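Only a single protein chain was left out; the remaining protein chains are all shown in position.
Presenting subunit A:
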Amino acid sequence: MSVAEMVGPDGRGGIRREDRPLAVAILAMGGQGGGVLADWIVALAEGAGWVAQTTSVPGVAQRTGATIYYVEMIRARPDASPVLSLMPAAGDVDVVLAAEWMEGGRAILRGLVTPERTTLIASTHRSFAVVEKERPGDGIGDSTAVAEAAGIATKRTIAFDMAALAEANGSVVSASLFGALAGSGALPFPREAFEGAIRAGGVGVEASLRAFAAGFDRAGKAGKPDLPPKGPDKALPEPPVRVGAPALDALLARIHDEVPPAARAMAYAGVRRLTDWQDPAYADAYLSRLKAFLAEIPAATTLGFGDAIAVEAARQIAVAMAYDDMYRVADLKIRETRFDRVRREVAARADQIVLTTEFMHPRMEEVCSALPARLGAWIESRPGLFRALDRIVNRGRRVRTGTILGFLQLYAVASFKRFRLGALRHGREMAHMEAWLALAGRHLATDPALALEVLKCRRLVKGYSDTHARGLSKYDRVAAMVPRLAGRTDAADWVRRLRQAALLDEAGTALDGAVKTIEAMLSEAAT
């Protein structure tokens, strides 16, 4: 190559139109090894007597941002050296390697993927961007949109979870991507040449070769590209007839007798949660409350709506009754199953010891609301006392649940849960729930769609301390709009939009905007 490069363009002779370099674009995030992958491809091509060139624009993108590496290669000629491009051109890329699924989408958006030319090799795993993670609701981008776009934009798509494959082989995604590139046959080099390039790189060779082989095998198999892995399906088993414990069997019998078939699985989920949260008697109270609400659904409601309302009521009443408090947290944290899960999550080996530390920060608000209702209210009505106690209570507490004493602290809190139904918090939660159900119930006959949307608004109340308070305030703002919208044909639609807006940002800015829009609309309609 070096000799050829010295010759330089001669300007004589004809134009060799048929000589066209192969172009490979790598879309990756900083830290994914895109640079290493580009170097391997160059080494591969050069090893085969080709001329190859890579370039990149890492800059600060090396810090977790999306970036692109670009490689061109052409069979060398003894009498001339090629003039290779320093950047990919829309519509003129042979292979796009995407080290993450949405980066594959980005390549398509940039026009680097075209049906005439491009093999898209993309790992289907997701690494969520900050904007996807920070929403109070579900901000995760729709992976299927990328699959659909790939369906029409590529000449060929090879997609599977290369990150998982790499991890299983003790390596990183660049190695399995390189394997998939080899297995795809998109470049005219044999497998040994690819492996030679990895060996020449000299770093983490064995693990890289294992991940490479896994990627190679998987890409070589014919078949349709994988879709990105979905989250787990919601666990909604149908309730059994009996499980053998009288208290539980009575609950099951009630589900079968009183809940419409469509909502039984959800009601069963609710019953399990509330039995776990408190006891079978509390789950029984749940079924009673659910039954009372379902009885309000007029028989004339269209079947689909009736079922949807029943499912949502079964879900949301359970969520409302199983509110998050310190008894619940302690109860969950001390379980054996939880200890096992932590070991799994942190990938601890059998011979390693795992000690957990919990980060708790109770405030007087939480402590007070957990006290018996009258005592709690008595303290709350004395701000001086409340503040004094808050000074003692309100601090970060690190509980080392891996030690006996630390464990005992949470064990004690969990044991007190039998007093929780008499606590100040419980009365308030139940009052709030009743107000919410009443609001939904008011519209069951006249506008079932609106009633359904009001039920769904319970989703806004979640979190602990300030976050919980903010959720409540968002719920209140949405709930306040319901009576004003009621009677309009698009009332349900507006409430759905309000709820979606409330889940967009923490402070509720989008929600305030949506409320203003509605107010303007209402006042216009009034004049």
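The criterion applied here is as follows: a residue touches a chain if its C-beta (ideal position, glycine included) is under 8 Å from a C-beta of that chain, and two chains touch if they have at least 3 such contacts; residues count from 1.
Note that in this section contacts and distances are computed from a predicted model.
> Choose one: "Phenylacetate-CoA oxygenase subunit PaaI", "Pyridoxal 5'-phosphate synthase subunit PdxT", "Potassium-transporting ATPase ATP-binding subunit" or "Indolepyruvate ferredoxin oxidoreductase". The correct choice is the protein name in UniProt for the chain not shown.
Hidden chain, UniProt protein name: "Indolepyruvate ferredoxin oxidoreductase".
> If the hidden chain were put back, which of A:S123, A:T275 or A:S369 would touch it?
From the options A:S123, A:T275 or A:S369, the contact with the absent chain belongs to A:T275.
> If the hidden chain were put back, which of A:P82, A:G179, A:G215 or A:G306 would touch it?
A:P82
> From the list A:E148, A:E192, A:D217 or A:D476, pick the residue that touches the absent chain.
Touches the omitted chain: A:E148.
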